[in-house]
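The other protein chains are all here in position, but one chain of the complex has been omitted.
Take a look at chain A:
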Amino acid sequence: MSKLRLVLRELHRGEAGLARDLLAVADRHRADHEIFHVARDVAGWSQEHVRRIAEVGADFGVRLNPEPRWTLPGVGVLGRRAGAALARRPASGLLLLADLRHVHRKAAGVSLDWELLAQAAQAMKKQSLMQLAADCHPQTLRQMRWANAQLKVTSPQVIAS
């Protein structure tokens, strides 16, 4: 049971971190409007996952915050300023590639943790955890594919121009 708690804790940490990173990426790339809007939309998925992990966690004796702080004080403002300063310069493209690469790797980590949870839930026949993974994991994969697709679309112009 304690190992399961560890997995839930790690997932909670990962999803909360992913949500924060997505919101920070949105803030840094307000002038890349699709990045801005979609990053916030899919950050909402991670925020919802955090709530649900916390809810289920309680049944397994692990206390997790359903509403952690999503932005660190000052960071959003700084990101926005940095983004605005670079918005009309080609360098903002490189920053975007770095951010997307980070999001992809982070989401990949979370995806692996969902895999672990799903496997454990099956082995331990925990229906509520299986359902949780079945609902959430596909959205994590969509977040990964989004970051990957944006990298693919944006990189030729950023790197070749």
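Everything below uses one rule, namely that contacts are C-beta pairs under 8 Å (C-beta built on N, C-alpha and C of every residue); 3 or more make two chains touch, one makes a residue touch a chain; residues count from 1.
Throughout what follows, contacts and distances are computed from a predicted model.
Enquirer: Which name from "Molybdopterin dinucleotide binding protein", "Glutamyl-tRNA(Gln) amidotransferase subunit A", "SufE family protein" or "ABC transporter permease" does UniProt give the chain that's left off?
Expert: This omitted chain is identified in its UniProt record as "Molybdopterin dinucleotide binding protein".
Enquirer: For chain A, which residues lie in contact with the unshown chain of the complex?
Expert: Considering the whole complex, chain A reaches the absent chain at 31-34, 37-38, 40-42, 44, 87-90, 92-93, 142-143, 145-146, 148-150, 152-153, 156-158, 160-161.
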